[in-house]
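Only one protein chain is missing from this complex, and each of the others stays in its spot.
Then we have chain A:
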C-alpha cells in the first residue's frame, strides 16, 4: 500500500514537473497550462481521497468487529498494539483526506471551475469531516476502561492530554518535536518555492508568503513561550 502510494505520488510529481518544464521551454501560455495541471491534480486528489476514505472505513469496521469479538485469535498485548496502530492509521487517513478535499475544492472553485467536480469535492469535504470526528470517537471504543473525553466535549484537547500517561506523553513529545522541526523546514522551503513560482508564472504569491511567514513566527513565539522558565 505504502509503495503503491509512493509510486503514484512520484508519478504525479514527475508528470507535473516534466509537463511544466516543457511548457516553459517552448514558451507557451503558462496560465492555461497550469489550469490543465491543476485540473488533473484535483482529479488525482479526488481518487486518492476516495481510496483513503474507503480504506479508513474498512479498517474502522474491522477494528470495531475485533473489539467486540471475545474469541479473537490474538493475545491481549497483540490486540492492544493492533488497535493502537489501527486508530493511528484511521486518524491519519481521515485527516489527510480532509486536507486533500479542501485543496481539491480550492482548485475546483478557483482554477478548474467544473460544477460537478465542485459538488463532488464539497461532498468529499463533508464525508472526510464526518469520518475525522468518528475517528476521534474510536478512542473510547478502543479503550473503554480509560476515562477519556468524548469528541465535542468542552476542553476536549486538555482533557485528552490530562488522561495521557507519562510514557505516552514521552512518545508524543518526541514525535511532536521531530514533526515540528520538519514543519518549520518545509514552511521555509515552501516560501522559497512560492517566490520562484511568482517569478516564473507572474502570479503573485505575496499574500501566501506573508501568511506562511506569520505562521512560522507565531509557531516559534508559542514554542518559546511554552518552554520559558516560569
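General observations
Throughout what follows, contacts are C-beta pairs under 8 Å (C-beta built on N, C-alpha and C of every residue); 3 or more make two chains touch, one makes a residue touch a chain; residues count from 1.
Keep in mind that, in the parts below, contacts and distances are computed from a predicted model.
Its UniProt record calls the unshown chain "Helix-turn-helix transcriptional regulator", which is the correct pick from "Lipopolysaccharide transport system ATP-binding protein", "Ferrous iron transporter B", "Metallo-beta-lactamase" or "Helix-turn-helix transcriptional regulator".
Checked against the full complex, the candidates A:10, A:170 or A:196 give a single residue touching the omitted chain, namely A:170. Seen across the whole complex, the unshown chain contacts chain A at 75-77, 80-81, 84, 145, 165-168, 170-171.
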